[in-house]
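Structure below; questions to follow.
A single protein chain has been omitted; all remaining protein chains appear in their positions.
Labels for the chains are A, B and C, by order of writing; each one numbers its residues from 1.
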């Protein structure tokens, strides 16, 4: 079905079917949920830190192929990264979803599989939801460290 | 101004300028007011009876040429008539205003001057307002007689 | 394959030619529009009526003494006559609103706020659109009335035993229920429901947003107290909808919005209200849209609801059968009396993915909770896909949907 290759690429379908980072990490340092009541998509993210770098990551995602694969590819991209690095990545990802232009950085070797979503405005949320949840988790972790 | 002859006929203009039945009849047997808040038109009708026939009639009308002349021509038509006769006349008048067809009866020799109003839907109320007030007055007189 | 199933006396190709949008391409493919329950496409007759008004007889209504205003007021009031005839009620009982949603809110905020007291109850069903749930929640929270939910059966019908229970304590003052579910396709037995409510001293409001599109509705026969629908689902314009209320009820209701046209007279101390329906139409109405709605009613009535219903019945049967024959596809809604909306799920594929993959083939379906979130949960689901049919839908389009779903499954089994 060539007409959907831009979106439902092999990598996306693979991760949607058998995600690598799924589970309820325990123990963990921070967690957050994101949901889209419009369609019932729901993502829960848990992360553990090692010296301010994310050492472990798991997600439980109930949602469409885009949402699940986005959460899972995000896991690949953020392990070993610091909070500020992730914030930057998240912004680059948002930008890619919105305009389809792939950032010229190594982390996007796989994340680029989701670039096709830009043509489907109503699906942007599906791809971005896991990143929103991750940002929320990091925000809480920050509060915890500072407070 | 031939284009308005159908409506602003000589008889209408004459009665609008110098009505025959204007005044605040006193003593009187029944009175009623009608108003159209949309334009501020207001009619007050007073009548006196002689053996169930209207013997005297006066109106105080603040309104447009159509409303004033309609009240005044109504005066001509109803003096000497009984309640039921007037009810019938009022209905015939309403019908003429709505469809422009002139009833074949002597009372309409002059009332027919108002037939042209039928083409001006938004002005129907101006012509009908005095008749509504008269009906209200007769209604009250009935109550009074019966009660 | 399904040419033989074509309904007799109903020329769907001629009808399709009345709808300009149906010849559009989507992603280079012929548009297969199966989302009419969300909003229907517009025939040329409706578009033309709107254009003609704006090009030749437009002015503000009611307040003008000049030719354009009189003509335009005539057209606007004519549309009201058409709606009244369409529902078999009196013109004074027809209030123009924006959409079905506003109609229900109007009733909640006028009738509801004056006739329902703390302790009184309102009953809605488990299969309501948010439009017939949220306004009653808001009223509950403002007014202290109780909101009760009557169950539906697994087939998707009103559960009459539960309805009896909900009414048992005699506190129910209003039954507000859909005339046709936008998810399950269920038609509710409205005459019977009206009698049930009336026998127990309650009023009945029917949400006709879906029903009115598919079958003739005689409100006098139904004996409904309130009825609402939207123009845009009836092949008419957006921005216009209808609230019907029984004359005596409307007479007793306070105004909803204040402003021009709804008053009788205004002083600083106090204002007095116009008679219904004008009391409920504050400000400049959706004039051109009302005229367009009148044209839409003329259009569907010229086709006739008997043939429309027959055509849609045949489409629905075909769709239910075609989808059921695909392994892993499950249709929802099995009421005895059901209409042309078919919600379904595909095993292992989220409804969003179904919709996007169908869209790529030019096929427009809806996915999500269809503004009936509690119903979706009642069905044990998070979201469903939904195909819905109109007068222009063909059997071949349903075949395209079935073929499209098979391709969706292929993508997900690669």
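Note that a contact is a pair of C-beta atoms (placed from the backbone, for glycine too) under 8 Å apart; a residue touches a chain by one contact, two chains touch by 3 or more.
All of these numbers come straight from a predicted model, not from anything done at the bench.
Participant: Pick out which of C:166, C:188, C:210 or C:230 touches the chain that's been left out of the picture.
Facilitator: Considering all chains, including the one not shown, the answer is C:230.
Participant: Of the listed residues B:65, B:95 or B:136, which contacts the missing chain in the full complex?
Facilitator: Among B:65, B:95 or B:136, only B:65 touches the chain that is not shown.
Participant: In the whole complex, not just what's shown, which of B:39, B:79 or B:136 touches the removed chain?
Facilitator: The single option touching the absent chain is B:39.
Participant: For the chain that got dropped from the picture, name the residues of chain A it touches.
Facilitator: Spelled out for chain A, the touching residues are 37-38, 120-123.
Participant: Applying the definition given at the start, please give the residues of chain B touching the unseen chain.
Facilitator: These residues of chain B touch the chain that is not shown: 1, 3-4, 7-8, 10, 13, 37-41, 62-67, 120, 123, 126.
Participant: Over the whole complex, note the residues of chain C touching the chain we left out.
Facilitator: These residues touch the chain not displayed: 20-21, 24, 26-27, 31, 33, 35, 38-39, 41-42, 46-47, 50-51, 54-60, 63-69, 98-102, 104-105, 108, 129-131, 133-135, 137-138, 147, 149, 230, 232, 237-240, 255, 257-263, 265-268, 270-271, 282-289, 352, 355-356, 358-359, 363-368, 370-371, 373-374, 377.
Here is the rule we use: only the chains that are shown with their structure count from here on.
Participant: Return the distance between the CA-based centres of chain A and chain C, expressed in whole Å.
Facilitator: Centre-to-centre distance between chain A and chain C: 39 Å.
Participant: Could you tell me the distance, in whole angstrom, between the mean C-alpha positions of chain B and chain C?
Facilitator: 48
Participant: Could you give the separation in Å between the centres of chain A and chain B, each centre being the mean of its C-alpha atoms?
Facilitator: 80
Participant: Which residues belonging to chain B are in contact with no fewer than two other chains?
Facilitator: In chain B, no residue touches at least two other chains, as defined above.
Participant: Name the residues of chain C that each touch 2 or more other chains.
Facilitator: Within chain C, no residue touches at least two other chains.
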